[in-house]
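Okay, handing you the structure first.
Excluded from the complex is one protein chain; the other protein chains are retained at their positions.
Should a chain be cited, it is by its letter among A, B and C, assigned in written order, with residues numbered from 1 in that chain.
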Amino acid sequence: MSKYEHIKEAAYLANMQLPKLDLVLFTFGNVSEVDRSQGVFAIKPSGVPYENLSPNDMVVVDFENNIVEGTLRPSSDTKTHAVLYKECEGIGGICHTHSTYATAWAQSHRDIPIYGTTHADYNIVDIPCAAPMSDEMIKGHYEHQTGYQILNCLRERGINYKELEMILVGNHAPFTWGKNADKAVHNSAVLETIAKLAFLTEQINPHVQRLKESLQRKHHERKHGPDSYYGQ
Amino acid sequence: MSKYEHIKEAAYLANMQLPKLDLVLFTFGNVSEVDRSQGVFAIKPSGVPYENLSPNDMVVVDFENNIVEGTLRPSSDTKTHAVLYKECEGIGGICHTHSTYATAWAQSHRDIPIYGTTHADYNIVDIPCAAPMSDEMIKGHYEHQTGYQILNCLRERGINYKELEMILVGNHAPFTWGKNADKAVHNSAVLETIAKLAFLTEQINPHVQRLKESLQRKHHERKHGPDSYYGQ
Amino acid sequence: MSKYEHIKEAAYLANMQLPKLDLVLFTFGNVSEVDRSQGVFAIKPSGVPYENLSPNDMVVVDFENNIVEGTLRPSSDTKTHAVLYKECEGIGGICHTHSTYATAWAQSHRDIPIYGTTHADYNIVDIPCAAPMSDEMIKGHYEHQTGYQILNCLRERGINYKELEMILVGNHAPFTWGKNADKAVHNSAVLETIAKLAFLTEQINPHVQRLKESLQRKHHERKHGPDSYYGQ
Partner (left out) sequence: MSKYEHIKEAAYLANMQLPKLDLVLFTFGNVSEVDRSQGVFAIKPSGVPYENLSPNDMVVVDFENNIVEGTLRPSSDTKTHAVLYKECEGIGGICHTHSTYATAWAQSHRDIPIYGTTHADYNIVDIPCAAPMSDEMIKGHYEHQTGYQILNCLRERGINYKELEMILVGNHAPFTWGKNADKAVHNSAVLETIAKLAFLTEQINPHVQRLKESLQRKHHERKHGPDSYYGQ
């Protein structure tokens, strides 16, 4: 048995959540899970339909993008995952989709404003939309640079990746992360909901204001603060 | 057998309707049913996925928020339910969701105008959007205050909770109630439909007028008046 | 065996299509089928959930609204069906829903403009939105008057009910008809699609023009003209 069995299984199960949660058309998404002790992560193979996947199809890759185990080519976004794992020690899983509403915001080059407590239950900043890369970065190692584009955006905004587990890449689509692959997928579904709610909110009231700070803090703390009382 | 079996079963069945009716993502919702003779209500445990729930997981709580039976932590919105049960004797069940269109109206800080007979079949006022709480109330017992925020809003508008079984909490999401948990869930689904219809109505005709009074009354009375002739 | 078995069965099967086609929430819809030789029609009982229905629950009513067979109370819209059957000899089935997009147009008090060939495949006029009734008509026999409101609207526009099998009732919702109950339900699903397409079309291009006449005629004739070549 492979010594990567546990992350291949976890990555497989998380990938299989994407069609169930209606977050992907065909193969427009990929999820990975990392094993930090071994310095590798398991990720979906490129362009393989979800209904044909098995845990053994997951490709194991190190942080320098070398394939460590697996016979298939890994997701074309693998280098973006590698950068995020390498630079952010606390990340255990990463998810990328082209989910409808989050992608529409990314195409619109707009941050998603924080309009309600559904958003504040997860984080208390507008979801940033990272600017498209310069032409030079695009010509170079594109997917590698996508990872740095995400990190640069967080740095410029003064946001720690532990406080915000979701981002939009301008013109492209969302990336989310979390303590493991399952949580990363969870965050993708939440981001899609937040994106749809924010779209509708602006349609219903074009003059709407962002959520006031006291409510932001309250909702975030009851789920994430030291005295949180959500969940078991 | 527990002497709360009947309300645990009722609350369980009503909670399980939420994913079927497409009113919740993950655990973003909770339903309860009261037993007035025993002064307690059964409510969903906090953060437990619907697919893992069983009737026995329901938590029984009294109107002062003391856990009477159950090993799990109750929904984080339990105190809001307790206030409504305590202050409104006629309420038998309560439902809270973050359903998409109703939540978007709540985030927009707008009442839902009465535009058609689908709305009038249930009540003949605009669905109120309670204003967000003052910073002081938020810092205090937040969920407890949410209950009073709802009741204050009804009072200010001169609406009896028996004539309107649904409300929006500004920046947050909808709460609905009814004679039991099942009816409360029914009302949540109806509110979501009314909210979507009103959104589309304004998009199609930005100058639309509210439903005229004679039609409001007619539709409401054929379902709820002394000479109602809807249903069996 | 009842001598109304065939229309009860037909009405039952057509009613059961409504939830499958996603045209109703709960019991917000009803379908009927007529037997002209016996002067009666079978219609859904009022307020009974679709999952509990059986063919035997259908209520048989004559054109003067007398119950001829059945133990349940017929749909509250029965009198509207009766008027349409009485006044329009060519109608074999009637369907009423509160389907989302068609109802939003009805609430908007706007006809649905003919924007494309999907619409022209069925008829070559804008789908009329009948004006809300006068207060006097509402106070009288409301559902009875709803039938005449529909017929008056067709008359005013110079439209024969055989050329247009769908209409919106202002502030209320759509009614459709056809040679039998099955075709009436078919038309309700088509109307919902036409209504959604027209809504999106205006959002995408607020200055859009109606379909030009030559295309209207062509599409309609290939499906309905003397030299039609659609279908088997």
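In this text, a contact is a pair of C-beta atoms (placed from the backbone, for glycine too) under 8 Å apart; a residue touches a chain by one contact, two chains touch by 3 or more.
Predicted, not measured: the structure shown is a model, and the values here were computed from it.
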Displayed chains contacting the withheld chain: A, C
Residue among C:3, C:36, C:179 or C:218 touching the omitted chain: C:218
Hidden partner chain, touching residue among A:105, A:148, A:161 or A:175: A:105
Touching residue (missing chain; options C:12, C:41 or C:115): C:115
Chain not shown, touching residues in chain A: 25-26, 28, 45-48, 72-73, 76, 98, 100-101, 103-110, 132-133, 135, 138-139, 142, 171-173, 199, 202-203
Touch list for chain C against the chain that is not drawn: 115-118, 186, 189-190, 193, 196-198, 200-201, 203-205, 208-209, 211-212, 214-215, 218, 222, 229-232
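Please note the rule applied: only the chains that are shown with their structure count from here on.
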When chain B is superposed on chain C by its C-alpha atoms, the rotation angle in degrees, nearest 5: 90
Chain B and chain C: spacing of chain centres that average the CA atoms, whole Å: 33
Between chain A and chain C, centroid-to-centroid distance (C-alpha), Å: 46
Multi-partner residues of chain A (at least 2 other chains): none
